[in-house]
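All protein chains of the complex are present and in place, except for one that has been dropped.
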């Protein structure tokens, strides 16, 4: 039995990646697509490689009052717009919000699927974590759970491919010639992901996440996200790796490696890679987390959450190996 | 019932892409992997994102006398080495050779699957076309079949991402700093793909392919291949597009577009995109063909050929949408 | 004695490259900069690495009625806008137009400096060639001059880095994620550079340039331009190389190589590289030309032309070696 699925925000990179995953999903059937910049176009005009059976789906202008019958709606809208956009969606339609407006909002589950699948299963409203939080929390959760690091004074130095900055609109900051061969720090000291990361750290451990530092950087590549996290703790590298292997032993998407993870290991997949390098004498634990920012950082995680709330196998439609090289 | 599959040459990019596709194939089961540079390693050491069930497969040193029971063997070996390597494979093992040594060799079907599926179905030895021929012949076949262009004096200006040059070995020509931000013509006037292209042109039409010109270029990107083909003919653009739409109407992997095709439309998939721009007054037809050089240019086409020779649905394991952006 | 120089269109890539070259020029002094998108900013805000002595130059809004005293004005404006913008510049101000509006217009010298320096010296209005014509004509001129190729039915397959497409404005076609790892043909059959190329071919030879074909492609790199030109002729490779070496023996910026030229050989410089591969039996000559599209394809050539019209050594300010890797 097909689950009827819709995507709003299909013009953006997150929406496009959701389309790719839904198109290959054994149980989901795309019956609705909406987007601002592309309303009126056929899917094949925007996505020339879309499977033939979806080629003639017409992209609608978003109107929550005029939705067709839907089981699940994926929303990938610019920050600040999804609260309003989704408020009038009928309650019987399940929603996975890839955007940031509903994280830790009452009534919405926080969709950190690899860590809290039980809090997501059976829910009807899921807020997908941000891309940086996805990578960071996946790397830190085992250490916090085992008390191997302090929750406070964590420094996150984050790096993302430029699709993580969004499709923008008219934004020459992300023009090719401006961005290519260039590394750029941004959002220092006050990035929008910080409260979400701090909140989750505190829920994963005992103590305060005060002193959290988060510095993102744009990297000249399309996809890929790595966080290098500096935390205080007197664990050894092996102890951290062991904690992570136990923590994720039954979780299908998290790989623990003893080598530093490379972003391209995850590209095109819903995998996360974590690793650790610790120096107990210096009270230092370095945790590294890698995801595809459009995969587990956005649409991959969203599909995983949709599988959970629909009672499907968690890996449905998500078992494609990464695309390498 | 699982079809037992092996890959020899798994260290190369073609072998690695074959692994990805086979891992996601509903009927194939990988039971054997061999490679020179990686013999002794586990698959997960070479391919950290490989599905968990294949993680502990050990890469063997190639020895055709010691193969496990296999139904299909994919060979992705350096040019000049597969004739010898495959000569001693037992005849009951079907072989798809991604390398170039068996193209138009007696006893081997030429695996141009989108054009000659009937010549491949039921065979036991298939020579996969080269990447440039795959794109070129896919673009030209409808025009040759309809007599819209002359088979002679065709000029092919070809462009490929650098994974098309192979994993080499110790080759600083393809070192990152040397290759990045650089466009390089190579193999002028005598590229190894020319005989294959000329032979196929003649089989697809009436007349001689004399005067064929083929100039490849390395492009600073990982995947992607485009050929811009200049041919003589007095057809209109619409007539060419129409011929291609009819020619490929029943073929699942070829998309005909009226816009010039972009290489990224095919990335990560087994799709080919073709388009045309003609000027009858100047006796000029420009044909464009795009593939992912590791997809339809290599491993994707190989899996499609394996589906054909195994009597499986042609699209089995190959219906993943392209990865974009 | 300093020559007082101005740049209009300083927000664009051509204008920015002109700024870099002028800043390092022994005789030019920048006294005026104007641009639309950046009017009111200081140069250092737009170009953080600009030499300190120019940091506080304020970018003006263009007004030909309010120019300070200037000796030479460089114009790098979008196609279609420079005719109007420059019409009211006082006649005593020499102009080099990097844009396309004045090529082969009465009263303007066509600034193909490596080939016709004598037609440029002493003039007051120079139209800089387009980037593709610069590379193409540099490669073809020796062959046309020696009658080694026919001027008709020349096929030019051109490739450019994305800075060649201009800084656009709000144009997501050139957004990083859309353009990266992507090769795109465009402007088929009717690109704006064709008349200029055809006109110049006819001036360099005897006969008609009828049948000219020109196909540009966008390449995922910032700078760099290569043309692969297919012409009819019964010359040998060596004869072509010899003709080029003689033709350019006294010209400082054109390098003749027997290897196919790579775009990165020219990056950051005003050099052009040309090479040839011919097959007399097939009546085929392949000519290759490489420039930095912002160098000899735009600002480098403009400065060379300015040197010529000001009676300065041609290489003044242009002898920097290419930046490699």
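Order of writing sets the chain letters: A, B and C. Residues in each chain are counted from 1.
Everything that follows uses one rule, which is that contacts are C-beta pairs under 8 Å (C-beta built on N, C-alpha and C of every residue); 3 or more make two chains touch, one makes a residue touch a chain.
Because the structure is predicted, anything quoted here is derived from the model rather than measured.
When the whole complex is considered, the residue among C:158, C:266 or C:284 that touches the unshown chain is C:266. One of A:11, A:38 or A:180 touches the chain omitted from the figure, and that residue is A:180. In the complete complex, the hidden chain is touched by one of A:288, A:302 or A:321, namely A:288. Residues touching the missing chain, restricted to chain B, are 13, 162-163, 167-172, 174-181, 220-222 (touch as defined at the top).
One chain is missing from the display, and on chain C it is touched by residues 13, 16, 19-20, 23-24, 47-52, 163, 181, 222-223, 252, 255, 257, 261, 265-269, 271, 273, 319-325. Seen from chain A, the chain kept out of the figure touches residues 155, 157, 159, 161, 177-178, 180-186, 188-189, 211, 213, 215, 217, 219-224, 226, 228, 230, 260-264, 267, 277, 279, 282, 284, 286, 288, 325.
One rule holds for everything that comes next: only the chains that are shown with their structure count from here on.
Between chain A and chain C the CA-based rotation angle works out to 180°, given as a multiple of 5. In summary, the pair chain B and chain C forms a contact in which both copies contribute largely the same residue numbers, shared numbers making up over half of all those used.
If you average the Cα atoms of chain A and of chain B, the two centres end up 33 Å apart. Rounded to a whole number, the gap between the C-alpha centres of chain A and chain C is 45 angstrom. In chain A, the residues that reach two or more other chains under the touch definition are 13, 163, 181, 222.
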